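The excerpt is restricted to a subset of chains, each kept in its original location.
Chain IDs A, B and C follow the sequence of writing; residue 1 opens each chain.
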Amino acid sequence: MARGLIVAFAVIVLFATAAFGSDPDTINDYCVADLKSSVMFNGYPCKSADMVVTSDFLFTGFRGLGADTNNSLGIGLTPAFASVNYPGLNAQGLGLVRFDYARGGLVPPHTHPRASEVLYVTHGIVFVGFVDSGGKFWSATLTAGDVFLFPRGLVHFQLNVGNGKAMSISTVNGQNPGVQLIASALFGSTPAIRDDVLAKGFGINKTDVQMIKKSFERAM
Amino acid sequence: MARGLIVAFAVIVLFATAAFGSDPDTINDYCVADLKSSVMFNGYPCKSADMVVTSDFLFTGFRGLGADTNNSLGIGLTPAFASVNYPGLNAQGLGLVRFDYARGGLVPPHTHPRASEVLYVTHGIVFVGFVDSGGKFWSATLTAGDVFLFPRGLVHFQLNVGNGKAMSISTVNGQNPGVQLIASALFGSTPAIRDDVLAKGFGINKTDVQMIKKSFERAM
Amino acid sequence: MARGLIVAFAVIVLFATAAFGSDPDTINDYCVADLKSSVMFNGYPCKSADMVVTSDFLFTGFRGLGADTNNSLGIGLTPAFASVNYPGLNAQGLGLVRFDYARGGLVPPHTHPRASEVLYVTHGIVFVGFVDSGGKFWSATLTAGDVFLFPRGLVHFQLNVGNGKAMSISTVNGQNPGVQLIASALFGSTPAIRDDVLAKGFGINKTDVQMIKKSFERAM
């Protein structure tokens, strides 16, 4: 696997470290992000009012075929975030992502530290699930039109279980929800986490840990 | 117009007065609404954990043809709210609505007092717009895949400007955003607002006010 | 009507698009707005501590006769906001407005997208009301000393129904509540909203729409 994962999530990972959301209550009608500002805060500064244009409120990047799914995970990912390509969402407490799934495509287990998510399936059949703090696994097989909730901060995943492609649109109630791909965070971090921590944590031996780490290293 | 408006928005108006959201931060993994509780608070009480079922997190009501658009506004409306039919959204700060538009169908000017909204068009061509506090009108003509932002509390509307049906899904970052249909609120309230207030406010005479009120009365 | 409306609300409308409130919790003892800063954010930057003066916390603009009510609405409006003339309110979650009413003076139906309001009558007799999401109209005739609540985001108005002048002081729990004059937003926006949207929304014909729009155009 691996390289695909890195490729597919590269965009979203980038903004997650570089971006500065502002999910406290909206204070203005709008505060369109000034993405060129050199001052970085808990939220982007606002463009001056006379620089705001209609396209700041409009996002057309979900049109058409969607992102390439030709990677090891079989996933294409198109973000619509204040920090990336939708500056009007700055300070509005919302963000969106389009997922395209090849047959068998998997959005691997991950968390969003700062938002709840509703996933809406537009095409295909998607198996989704999350695990709660008590270790209970909640899941469902969704078809077109279905919506599923991933509560804030809990680990969840999505898997295309249909015979063809699938697509879904997720909306999160935060402009910078963050994303932490669990396996990649633990076995592919820079620098690496000590083998003994992972071995003991997962109940495996260090050789297994090194094997898993290798698969993530190859993807860099 | 009128009766259609009442019919189309009946469901959403009902929950807006009877429901009790809780948009302060999520505190639990989930707090599935106990819709049978006799205690009404700033948010529904939580069902006990052993009563929670998968369908609390899953919403299938957007499948298929959608709500009937055979009314004077040409609009069908399917809510997915904690207080109506999606109890898992309680305390998660999210709600959804599916809009179906007949040709020329109009979601008339309205506000949501307690949420920002992103509208995603799935089919057809929809003209949308909002007015900001400075009286500036922001609008765009959306096709399938496009997203538009309606900032919290500002008056906005949607109009099917294509040759066929249209459909969109809106997500709001509040479990009980509220909805105030402007014309209906002013000219169709119970009891009625004084004619002189409306006449002076809209720069029309009292005869005009009574005429507009009549059209809303017929709809009751 | 019209020109009066524009004149009366000019100040408040200006700051509503240009201002940058910060209603998340107070973080400092005070953060007096640096109104000359070129950085615009979700709230004003703070003046440096050694530049703060007593008059930042004091507002004397409500003294005396109040704003001129010689306009078509019969309303004089004096704001006391962080962004206009009361920089100490920055980040404190509060703002005030003084309303002066000529005989018959009307503050026309409007909403505040981001604050609840309590209105306190100091002189005269004022009829006030708001409409809730269920279309119910709540109203009362206030005399000196009375207080009335306008919940966040709901349309409301004030009318002098006494034989003389009247005056009231409103306090809102937000430093930049925003204001949307309903009739002006819909019939007097720039650019204009399509006639068919307004006609269908209000249950009137396009000739009526154009007539109402004209009255607002004359006021520009």
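In the analysis below, a contact is a pair of C-beta atoms (placed from the backbone, for glycine too) under 8 Å apart; a residue touches a chain by one contact, two chains touch by 3 or more.
Small disclaimer: the values here were computed from a predicted structure and weren't measured.
Beyond the 3 copies placed here, what is the full number of copies in the complex?
6
In this text, only the chains that are shown with their structure count from here on.
Please report how many Å separate the Cα centroid of chain A from that of chain B, as a whole number.
About 28 Å, centre to centre.
Roughly how far is chain B from chain C, centre to centre by C-alpha average, rounded to an integer in Å?
Whole-Å distance between the two chain centres: 25.
With chain centres taken as the means of their Cα atoms, state the distance from chain A to chain C in Å.
For chain A versus chain C, the centre distance works out to 40 Å.
Which positions in chain B are in touch with at least two other chains?
132-134, 151-152, 154
In their complex, what parts of chain B are in touch with chain A?
So the residues of chain B touching chain A come out as 26, 29-30, 49, 54, 57-60, 62-64, 80, 86, 88-89, 92-94, 96, 116, 118, 120, 122, 132-134, 138-140, 142-149, 151-152, 154, 169, 171, 173.
Using the touch definition up top, name the residues of chain C that touch chain B in the complex.
Residue positions touching the partner: 1-2, 13-14, 16-17, 73, 106, 108-109, 111-114, 127, 129, 131-137, 151-155, 157, 159, 178-194, 196-198, 200-204, 208, 211-212, 215-216.
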